[in-house]
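With one protein chain withheld, the remaining protein chains of the complex are depicted in position.
Chain IDs A and B follow the sequence of writing; residue 1 opens each chain.
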Amino acid sequence: MTTDLFTEYERGDFFDEVFDARGGVRSHYRPLLERLRALAPGELRHRAGLRDTILRNLGITFAVYGEAQGIERTWPLDLIPRIIPADEWHQVERGLVQRVRALNCFLEDLYLGERAALREGVIPAWLVQSSGGFCREAFGIPVPKGARCLVAGIDVVRDAHGTYRVLEDNLRTPSGVSYVLENRATLTRVLPLAFAHRVRPVNHYGASLLSALRNLAPPSASDPPRIVVLTPGIHNSAYFEHAFLARQMGIELVEGRDLVVDDHVVFMRTTRGLSRVDVIYRRVGDEFLDPAVFRSDSVLGVPGLLSAARAGNVSLANAIGNGVADDKAVYAYVPGLVRFYLGEEPILPNVDTYLLWDRDQRAAALSRLHELVVKPVDASGGYGIVIGPKATEEELAGVRKAIEAKPRSYIAQEVVALSRHPTLIDDAPRGTGRIEGRHIDLRPFVLTGEKIEVIPGGLTRVALRKDSLVVNSSQGGGSKDTWVLAAGENGASR
Amino acid sequence: MRFEIDYTSEFKYPEPVWESQNLLRACPVTDAHQTLLQYELKTVPAARVHSYVDYWGTRVDAFGARAPHDRLSIHARSAVETRPGGPMAAAPAWKRLSDPAFVEAHLEFLAVSRHTAWNEALRAEAERRAAPAGADIVGAVLSLHRMVGSSLAYVPGSTSVGVDVNDVLRGRKGVCQDFAHLLIAMCRSLSIPARYVSGYLFSENSDSEREPEAESVRVKTHAWVELAIPGAGWWGLDPTNRQEVGPRHIKIGHGRDYDDVQPLRGVYLGAGDHKLDVCVSIRRGAAASQQ
Partner (left out) sequence: MMLARHAEDLFWTGRYIERAEDTARLLDVTYHGLLESPLLDAASAWRELLEQLYLDQAFSAKGLPVTDSAVTEFLVLDPDNAGSIVRSLARARDNARNVRERISTELWEEINTLFLELHARDLRTDLEREPYQLYRFVKSRCQTISGVSAETMSRDDGWRFLLLGRMLERAEMTCRLLSVRFRRSSRAAVTSDVHYWIAVLKSVSAFEAYLRAHRAQIEPQDVLEFLLLSREFPRSVLFALRASESELVRLGAGTGPTRPERLLGRLRADLEFMDIHEIVENGLLAALDSLQQGVLAVAESVERHFFRAAVRPELHVCESV
């Protein structure tokens, strides 16, 4: 008589990815659950140990801000994958491609075109001009084929009705795709039995990214174009990913000091002298890229890099100035940008957002602060967010004051009851091996190459703390392998 | 009036430096009040110059010097013709400043910027000085302009780039950048859009009002202010020499403050510090073109 792993599982009042409203298993999860239930007691915990060993040996770690230097945590990967059926994914994918296409158009029009969206009032000019990410230096810098968001991480959540909504656009240096690939590689080793479904592969990401970068080469580039990954260095929290992607693509990983600009052309310093560079996949923020133009104290950048880009001798991915479009205030206008630039209705809706610089919306929001989520427009990594229902009186008072002082710096949103997914809690060898529901989100990765392409699935992030809605790894979140089923699959087993 | 301008910057380094990258903003603009006739740039060591027009409409020359050098000379020669603007005839009422269309069109010049971040004391002082003019914007601006010109002593070398504008008001001295930043801060604190202008002034001294008798003068680059007057466009005032901007002012470009229109900004790799000499000589040109 086997104890069922899920007998004590509480679905709660949320949309659960695995269990429907009546407690039945959704059809696309049935084969997985069958296999999990067939495991011997304690087996999952044993597999969890195996997973830890693999991750440690592979060196898949990440650094958390504020922790002592040199201490890296092993990447947290939950054993139970998240599954998305083909037809659902198809819809999400179409919505993402549409959204990124519109964002590319907006940015190209803003920095090189007529700024039509501003002129027609689709988005207020003052909002764009006062955005921290609006980069006046980006004006006049050409971007081949307008591929400004070469890599976009569009965070998506599911609300209480199971509707997919975009929560946030990350268009500058979105990270996490290396974990998507490592999660898959690890899970296939640790739980091969679970792969009863035909899951769409993700390991072509390196090839797709390289192809997109090639597509970005300037007219003066050689054939094939010389491409490098520019990293801030080993002390950066995402360094593992920079090195990983460079390896996957078979290209050089460089730091700012390895590059030099001569006569507005970028070169790499090699043992055989200077070697020309055509495309740079840069994981260094705008502000640090060129001390001749931006922060002069930056040692991460390359003096003269911007003039080389301006002269059309090198392409930068992602383009300078994307920060204006991932400003959380501009986020609210993105559906309007989709309509304006593409003439289409947005396939993926936003989360309902209140713009606090509008007097009426602000008044309404301030009267319901304890029910809403307040976000600073230019923060990242989940920092600075105040979740009304969970905040103390003090925190609420503090954020109220901040909003009244600088309303332009905040938006408010309805609390989205993020969907939940069964997650293996306490998977230590002597742990209980309990499975409980935890809130999740999804960060798919969208590439703008010759075509706009989405890697199947993406990074599912899990808020590991009970009842928490904060999923970011830098604040203690975890992750799951994300499976998009091949078309024609829906419960069929191998 | 026609002028020929010779702008020279010379870097000297005690030890050779290398991989220098520079951005030069020394070229006079063409606008309603002046026309650029000619511009030529030479550098030693010779460099390939990439020129472009930036967001604010100012011409930028970008160039570098990779090989080790102990000297970098920059020599820009230009010829320009200036046309005097008419006197400020408009007298719009104060409330025109809060017209939403006006505010939105001048947003970037109303906001606080790095060099013009005013505190409450500065704003209160501006309010006090502007009060006698009542609802007359132009009158208020003139009061502030005169106040800055008379309260501050022009003392070259007394401040450095990046000095806080509130300290300038307290310290009561500065160079033309500081005069300009202070006037800008005071105007913006009262919601009057103001922008920083970089350029050249054909004058014996930066703080002198009189027209020189000589055919040519040696000066440094100069800074002044332009204010947006509802219904009347941009109005140029020079608080350092307490006069309206006229035909002897040759504009290079404008921005929110000094950062947007720095005459020369560069970086280089090397051991030591540098010595920079900037010299501008302006010569009266041939008679103005026939109209």
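Note that in this section a contact is a pair of C-beta atoms (placed from the backbone, for glycine too) under 8 Å apart; a residue touches a chain by one contact, two chains touch by 3 or more.
Remember, predicted model here, so these are calculated numbers, not experimental data.
Asker: Of A:Pro174, A:Pro225 or A:Pro291, which one is in contact with the hidden chain?
Answerer: Candidates A:Pro174, A:Pro225 or A:Pro291; residue touching the omitted chain: A:Pro291.
Asker: Touching the hidden chain in the complete assembly: which of B:Arg96, B:Arg265 or B:Arg283 does that?
Answerer: With B:Arg96, B:Arg265 or B:Arg283 as choices, the missing chain is touched by B:Arg265.
Asker: Out of A:Arg269, A:His370 or A:Lys401, which touches the unshown chain?
Answerer: A:Arg269
Asker: Kindly state which of the options B:Arg2, B:Lys220 or B:Arg284 is in contact with the chain not pictured.
Answerer: Final answer for the missing-chain contact: B:Lys220.
Asker: Of A:Val299, A:Ala363, A:Ala397 or A:Ala487, which one is in contact with the hidden chain?
Answerer: A:Val299
Asker: Which chain A residues would touch the chain omitted from the figure, given the whole complex?
Answerer: Residues 59, 234, 243, 246-247, 252-255, 257-258, 260, 268-275, 291, 296, 299, 303 of chain A touch the chain absent from view.
Asker: Of the residues in chain B, which ones touch the absent chain?
Answerer: Residues in contact with the chain left out: 9, 11, 17, 161, 175, 177, 220-221, 262-271, 273-274, 276, 278.
The working rule: only the chains that are shown with their structure count from here on.
Asker: If you average the Cα atoms of chain A and of chain B to get two centres, how far apart are those centres in Å?
Answerer: The mean C-alpha positions of chain A and chain B differ by 43 Å.
Asker: With touch defined as at the start, can you tell me which chain A residues reach chain B in the complex?
Answerer: Against chain B, the touching part of chain A is residues 124-126, 129-130, 136-137, 139-140, 260-264, 291-293, 296, 303-304, 307, 310-311.
Asker: Of all residues in chain B, which touch chain A in the complex?
Answerer: 19-23, 47-48, 50, 52-56, 62, 64, 66, 104, 107-108, 111, 260, 265-268
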